[in-house]
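One protein chain is absent from this view; the other protein chains keep their places.
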Amino acid sequence: MNSWTKIPLDVKLAMIILLGIFILSILAPLLAYEVRQDSNAIIVPLIPYGPNTIDVKNQNYVGPFEYQLVYSGYFRHWLGTDKLGRDIAAQLIHGTQTSMIIGFLSVLLALIPGVLIGLIAGFKGDKGFMFHWVTAILTFIFSCTFLFYLLYLPVDVWVHLVLIIAYSSAMYFIIGQLNTYLLNRSYVGFHFPFDSILMRMVELRKSLPAMFILLGLLTFFSHSGIISLTFTIALLSWTEFARFTRGEVINIKKESYIISAKTLGFSDIRIMMRHIFPNIIPTIAVVTCFAFSGAILLESSLSFLGIGVPIESVSLGMILAGGRDLQAWWMVVFPGIMIFIIIFCLNHIASYLQES
Amino acid sequence: MWRYIGYRVVLFIPTTIAILLIAFLLSRQTFDVDTAESWLIYDGIDPNSVEGNKAYEREYKLQNLNLPLFYFSIIPAHYHPNLNSIIDRQDRKILSSLQSEGYRCEDVLTLLEVRKNLLSTLNYRIIPDSILQALNFAESIHDFQAISSMLNYESEQAQTLNGKFHKTIQKMEERKVHFISPSFVWHGIKNQWHLWSINMLNGNMGKSIKDGRKVSQKIWNAMRWTLILLGLNLIFTLIISIPFGIWSGLKTGSWFDRLTQSFWMMLYATPVFWLASMLIMYFTSDRYGTWMDIFPVPGLWHTEPNQTFWSFLKVNSHQFILPVICLVANDIAFLSRVVRNNVRENLNKRYTKVAAAKGLSQTLVLVKHVIPNVLIPLVTIVVAAIPAGLSGGLIIEVLFNIPGVGRLMYESIQTQDWNVVFSILAIISLAVTLFLLVGDVLYAFVNPKVSIDE
Partner (left out) sequence: MRVKPWIFIGILGFLLLSCKSDKTNLDPQNVLDIRLKNDPERINPLIFPNPMAREVYQYIFLPLADYDPNTLVFTPVMIVEMPEKIRIDTGHYAGHTALNVEILKEAKWDDGSPITGHDYAFTIKAINLPLTNAKNYRQFTHSILDVQVDRSNPKKFTIIVHKDETQFLEVALNVEVYPSGYYDKNSALSTLSFADLEQDDSILKQNDRLIAFAETFNSAIFSRDSISGSGPYKLTSWSANQNITLHKKENFWGSNVNHASVIQGPDILRFHIIPDELLAITQLKAGNIDVINEVSADNFIALKNDSKYADNYSFLTPSLIKQYVINLNNNDVILQDVLVRKAMSHMIDVDNIIEVMERGMGRRSTGYIHPEKETYDKALKPVAFDLDKSSSLLKQAGWTDIDNDGFLDKKIKGKSVRFELEILISGHELGKKIALMLQENAKKVGCKINISEKEFKMIKAENLKTRQYQMVPAVVSQDIIRWDDLSKFYGPNDTPTGVNDISYHNPVVDSILIALESPLQDSQRLQLYKRFQQITYEDVPMIYLYSPVERIIVSKIWDGSATLKRPGYLANTFTLSHLELSKQ
């Protein structure tokens, strides 16, 4: 890893801008909320409007440089208003927050399983898991009953959930012990092709056009919402994490220090966490950057088409879509620039990481 | 090599099944809600009418919605073996919610029967509107209990039925299940998945709810447009990105490399829909200055009667300019970067250095050694970029009014024409998988060293 001083200036700049946008989106509720004109509050926000505050006096698209009917300069709409008279600046800040939340959560949801699976698949390969046929059958039957009770027991009683999970983890542990015991006695077993299965899933995902699948998957949720959108994007992007992690792990596995660690008899988990994981962080960082910008682009495209984010929460794509029909340039330019900056910075950092 | 190709072809089968399964499961999720009803609207019947109920039953059976979903199911023993066979939607909903609360399905069915009898005997002249209303729309067990207590002191005429209603609810409570035990139900091949996938593989995708045309015909008509768009996109992206990529690769780090790379990155960071809107808004008319009137106005397709598809394309070719620009702008960044990095890598390889040392001119080295080694792997990359191209095409088709698959998908989702939506989903995915397969096989011919492990 390079130290901070070695990083070129433009990448530093991109990082700082991204950090700024990140802070802006975290602080969104503090930066823009509704303030009444007669309020005597001492602490006032940067923008005295919430994202859905309707200013009746400035409806029907008032531009930033046009005459505005406002109480004082503080209440001016610096980036104009939309059709209903909502402040674009406030919407922009909150929209960035929505985009960031979706980007962040979907990356997180994809990263954890993706990296874990990739790590295991890369390290263990197809020959890493051996099953005795008795335990294989036992696992199958037990998994079926486990899924059955998970599905049909009323989950709103949380005791049920805890019981199921505790019981099943105990069972899986016992089965695992049984497996090692049986395998030690006789070698009648088969390998579980973990790696091949993962690669088939990766291939399947690669052959599906994201936008079509996303539209198809979103019909699965009766209510459009940030959660469902995040979940679907994560479902589509975890394979990328798994794929790159796996590739990198396979490369590192051949290094002499891993082989020596193995001969020293370190446990697999220790080797994976202590020796391999730190070395794949740069790769994960690159994929993360691309996945983040991809998620933000997908979200804004979907909101632009009118699918995805519910109308109460603002998103950058929604502001854009609102301004497209009429030529309210301030509703097209500002969110457009915001999306552009986020994605450009992310990609710039990613390509720098990729090269170094 | 042949082993590799055989392996790829065999793998195509589970992939096909997986894709069909995904499309099927998604389609059932939505079908269950309103397919039958959509067909009623298509047939010109108001679903909120007495006639609508009869027709709903007919449509429901016609669409095979009364069949079980899969070959078998594992459900709690007190559940109804096939919930789909309950045709009335309200009954189905009540049954599904009550049996998940632990009431036995036979008991719930009796309750529904009694309720139906009550509704047909009672009318608003005998008992107050409010009770009738409650009986009509009751859903939870609490609703039913409340009604049974209300009914008690109402008219004598319905007294016997009331008693039965009361008893049924009591019996339900008594026989409530407290421990769920699993049961295995075998349905056989007469199930929705079987029929659906067989139809799909035979190319029989049913009719569109919107206009009654065959789904396959609709998709084929739209597919031509998408393929043209995709082809143009690929051609122009390659034309632009290969020379730029090679030049950048040769002069890595030069002003030209840095300038073009950051320019492509900027284009890549510009959302397609944003670029498209801006171009349409400002660069298709002389509203903001005569010099800005650069592009033809998109979205209008001139057709004459009895025109062939190709002559039609000739007349309308200028319509593709803007959409292709938007698509290409997004794809250059990726491809030119790949070419650039490949060139750089190849230049650093030993054989190029040896060739240069042998006294070959730089151009010759480039043409003879580097370029083939850069372009051949490009085949797989280009093929792998097809899904992304289709995705980008969707939004472009919507924005530029191109009647391709993307727009068909988008509009069908809006009108809930699920037959079309999920057929497109399955077909597009299958087509892309096939493309990838062909790409892999081609690559195996070009590079016979490829093995399964790769």
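Note that the chains are named A and B in the order they appear, and that numbering of residues resets to 1 at the start of each chain.
Everything that follows uses one rule, which is that contacts are C-beta pairs under 8 Å (C-beta built on N, C-alpha and C of every residue); 3 or more make two chains touch, one makes a residue touch a chain.
Computed from a prediction, not measured in an experiment: that's the story for all the values here.
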(request) Would you list the chains present here that the left-out chain is in contact with? (result) A, B
(message) If I consider the whole complex, including the chain that's not displayed, which of B:Leu366, B:Leu394, B:Met409 or B:Ala426 touches that chain?
(response) B:Leu366
(request) Would you mind spotting which of B:Asn330, B:Gln416 or B:Thr433 touches the chain that isn't drawn? (result) B:Gln416
(message) With the missing chain put back, one of A:Tyr61, A:Phe212 or A:Phe290 would touch it. Which one?
(response) A:Tyr61
(request) List the residues of subunit A that touch the chain left out of this view. (result) 52-54, 56, 59-61, 83-85, 222-224, 306, 310-312, 324-327
(message) Which parts of subunit B face the unshown chain closely enough to count as touching?
(response) 33-34, 37-38, 41-53, 89-90, 93, 123-124, 129-130, 132-133, 136-137, 139, 210-213, 218, 221-222, 236, 240, 243-244, 247, 250, 256, 260, 277, 280-281, 284-285, 287, 293-306, 315, 318, 321-322, 325, 362-363, 366, 398-401, 403, 407-408, 411, 414, 416
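One rule holds for everything that comes next: only the chains that are shown with their structure count from here on.
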(request) Could you tell me the distance, in whole angstrom, between the mean C-alpha positions of subunit A and subunit B? (result) 22
(message) Considering only the defined contacts, which subunit B positions touch subunit A in the complex?
(response) 11, 14-15, 18-19, 23, 26, 29-30, 74-76, 100-101, 180, 182, 265-266, 268-274, 277-278, 281, 337, 384, 387-388, 390-392, 394-395, 398, 406, 409-410, 413, 418, 421-422, 424-425, 428-429, 432-433, 436
(request) Over in the complex, which subunit A residues touch subunit B? Could you list them? (result) 144-145, 148-149, 152-154, 200, 203-204, 206-213, 215-217, 219-220, 293, 297, 300-301, 304-305, 307, 317, 320, 324, 327, 332, 336, 339-340, 343-344, 347-348, 351
